[in-house]
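After this line comes chain A, so read on.
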Amino acid sequence: MSQVIVYDTPDRSVEDLANDLKAKFPAVEVLKAAPKRLHLQVPRDISFEVCEFMKEGLNFEHCSCVTTVDYMDHFTVVFHLSSWTNHILSEVLVDLPRDDPTVDSITPLWGGANWHEREAYDLMGIVFKGHPDLRRIMMPEEFRFHPLRKDFIVGRRV
Partner candidate 1 sequence: MSNLYIELTNFTEWLLGLVAALLDWTKLGFLSDFGEWLQTAPVVDFVSTLLVAVIFLITAMMFGLCFIWQERKFLGRFMDRRGTQVGFLGFFQNFADGIKVVLKEHIVPKDSDHRLFELAIFAYLASTFMLFGCIPFSDNFYVINVNLAVLLGVAIFAFGPFSILIGGWSSNNKFTLIGGMRAAAQLIALEIPLLLCIVAVVVLTGDLSFVGVVTWQEENIWLIVPLCIGALTFFIAAIGESERIPFDLPEAEAELVEGWATEYGDVRWGLQMASDYFRAYILSGLFTMLFLGGWAGPEFIWAEAWYLGKTFVVFFFFIWVRAATVRIRTDQILKLGWRRLLPMAVINLLIAVALKVAGVF
Partner candidate 2 sequence: MPSDEMWINMGPQHPFNHGLWNLRVKLKGETITQAEPIIGYLHRGWEKMVENRTYSQIVPLADRLCYGSSLSWNHLYCLTAERLFGIEAPDRAKYIRVAVLELQRITSHLTWLMAVGTDLGSYTIMTWSIRERELFLDLLCKLSGARMTYNYCRIGGVRTDLPENYERDVLRVLDEFEKRLRDLESLMDENEPFLMRTVGIGKIDGRTAMNLGLTGPIMRASGVDMDLRKLDPYEVYADMNFEVCTHTDGDVYARYRVRMDEMRESMKIVRQALAAVPSGPIRVKVPRCPPKGNVVCHVEDPRGESLMYMVSDGTERPYRLKVRSPNFVNLSASPPMLVGFKISDVPAIMGVMDMCIGETDR
């Protein structure tokens, strides 16, 4: 290829994108819309549609990270998505109930989320529906626990 894809000035502002999102998905809550940062709280059932809209409509070309936090009564999956065109790092929080930790996988949208979701499954036990190859990555295949959960006490014999 001979051309260089350049990202020098942002195309649209954070407020613009936030308004677009709220217009299309009223259930999404904008937690923070600061320069270069956009934090959203998204309900679980529309998380895949929101991410798809962010990728296709709002130019979020890159998935930086998929992480999970174990608050004792629920899980939260955090997707960090980057829009280089608009110079924004966005944080999408999805709450999951403790007894049913499943969420739609965003690997079909961004290949970069593949191993992050595998790690979240391995260490935290979150099941990503639609992931092409969900198996353990750090721990051995026959390991029976999810080590990063708060109820897994390090030093206990497993």
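The candidates were selected such that all candidates are chains of the complex that A comes from, given by their letters.
Definition applied: a contact is a pair of C-beta atoms (placed from the backbone, for glycine too) under 8 Å apart; a residue touches a chain by one contact, two chains touch by 3 or more; residues count from 1.
As the structure is a computational prediction, the values presented were derived from the model and not from experiment.
This complex places chain A in touch with one candidate out of 1 or 2, and it is 2.
The touching residues of chain A, counted against candidate 2 in their complex, run 1-8, 36, 61-65, 67, 69-70, 78, 80, 82, 84, 87, 89, 91, 110-116, 119, 123, 137-140, 147-148, 154.
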